[in-house]
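Left out: one protein chain. Kept in place: all the others.
Here is subunit A:
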Amino acid sequence: MAAAAGEAAGGGGGSPSSARRRLRIISGHLRGSPRAPGRGALSPSPCKAQDGSAGPASGSIPKKRQELLKWNGWGYNDSKFIFNKKGQAEFTGKRYRLGGMVLPTFKEWIEKTFGASLEHKTTSRASLNVNDVPPSIVNEEFLQDLRATKISYSQDAEDRVFRAHGHCLHEIFVLREGMFKRIPDIVVWPVCHEDVVKIVELACKHNLCIIPFGGGTSVSSALECPEEEKRTIVSLDTSQMNRILWIDEKNLTACVEAGIVGQDLEKQLAESGFCTGHEPDSMEFSSLGGWVATRASGMKKNIYGNIEDLVIHIKMVTPRGIVEKNCQVPRMSTGPDIHHFIMGSEGTLGVVTEVTIKIRPVPEYQKYGSVVFPNFERGVACLREVAKQRCAPASIRLVDNAQFQFGHALKPQVASIFTSFLDGLKKFYITKFKGFDPNILCVATLLFEGDREKVLQHEKQVYDIATKFGGLAAGEDNGQRGYMLTFVIAYLRDLGLDYYVIGESFETSVPWDRVLDLCRNVKERIVRECKEKGVQFAPLSTCRVTQTYDAGACVYFYFAFNYRGISDPIHVYEQIERAAREEILANGGSLSHHHGVGKLRKRWMKESISDVGLGMLRSVKQYVDPNNIFGNKNLL
């Protein structure tokens, strides 16, 4: 399944559509008509297929994903960073706020940070070479049975390759320069729960391997096909199961098919005046089922909660049958919660088909903000205090200095002399008057949400705490740009790849008292490993604290380096990433906060949850799926 929170994509005000949506809602509120009436489309219907029509894809992502999305990189075909004729960086397309803007300082930053040069370019293959693709081997009997169910399927090479990978660096690298050894043999598109039941039954009958596919944003190698898998691999693409089945306004819940992607879910709920508030950075592309399968976390979890707090009911199809509960209640004491076997199962047990999820009215007011701290230590102390007082805004993130500078490099060309004068004045005030060292200071970005009055009150409370830790309010604009950074970074990686720069992100969760030590040690470990592995230029090794909890925080690392002069960059990169993960574990951090384990981090599972713990998970797998139909080999 798709990892919910890929390393990128449009959170916050990222995509213009969501921004526009918010604006519309807000204006709606102001007009005093808080809720649009429910649409007729939202009614429980058993299955689209039964209506006779094949159910045209109403979602943002088409069946032929390659028509809209890059086949060898992140995101939309029309959105990417380029260097224009003047040699200035520019972001193309109109989908994002940054679209069409020139970033004057970005080139210098990239040269300074990575020692990269525009003259040295690598190029990806222009298109997929169909001849390289492993052939599709599918049993004719199965095909006949499949045709009988009228479920749409494809054996096309492009379709199969598109579902053979997530967005780990090595996967993208393979797409650009090589080919996967094993890819799915066939792609199927069920449109409802019943279709999934049929497919799973057929798979059991013919002994096939099913790998569920949601948004394809996994960053844990979870979608990679095990090379040694001899059976036919069926990629079960849930993208056509994308309807909201019903909305229950009394209980504030909605039952949704699991294939819906984040942006569609929010868009459609917004039509009724609701939202889920679950906004992982990858929400443009990742799916509800994927969130459930990886234990995803959203940017605004402080208000809405993580996926485990949001989910009320899950329906999952397994080889053993369908697993679900008998009621939709906020909490029950009936032994261990079976939802917790499903959440984080990473597609090893079955396919999540329908999820009942909590919804909230769309908030009235939203406000960004930012605070500058003299150093990272003070910033962390402030976040800790905010968490202690339990007054964290919808989102609060603290970026370190390197990332602050990174964000700065992405500043678009200013519109007027006046703005640049103002910027200069701000800079003067902070660095000269307040004495902040621009090479040490760090920034927290904030997002408040709720009633206008409460937001303003809340804002004051948070800024008051920040002041105690030497923080200075630094304006809405900086805050907004900070959130923008999280979705453009994945596009940036594609740019880097063109210039010998490879990079990746990874995350962890850690108790408060170890945050500083962990950040420092992991960053230093990365630098040191790069040095030892013969990387010529100091890597970009930077972190941010992205989530606060009562007992700890989630820390996110970016790491990138210039690989010129290294013969096997992917191998070097993997060694370094592994060392970094080991450092995290040694510093008391977790294996993963929300990316999941997949196949990338399997080796540390035993250490993470003990032998017995692993045995418990194995026995569940053994019961639910004794023939390993869901054989993606994740997690265990």
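Just so we're on the same page, a residue touches a chain if its C-beta (ideal position, glycine included) is under 8 Å from a C-beta of that chain, and two chains touch if they have at least 3 such contacts; residues count from 1.
By definition in this document, contacts and distances are computed from a predicted model.
Hidden from the displayed complex is a chain whose UniProt protein name, among "Ubiquitin-like-conjugating enzyme ATG10", "GATOR2 complex protein WDR24", "Dihydroxyacetone phosphate acyltransferase" or "Septin", is "Dihydroxyacetone phosphate acyltransferase".
For the chain missing from the display, the contacting residue among A:564, A:595 or A:621 is A:564, taking the whole complex into account. Remark: the omitted chain is touched by one listed residue; of A:78, A:423, A:517 or A:568 this is A:517. Checked against the full complex, the one of A:100, A:178, A:424 or A:534 touching the unshown chain is A:534.
The set of subunit A residues touching the chain not shown comprises 112, 115, 117, 119, 513-514, 517-518, 520-521, 524-525, 527, 531, 534, 536-538, 564-565, 585-588, 607.
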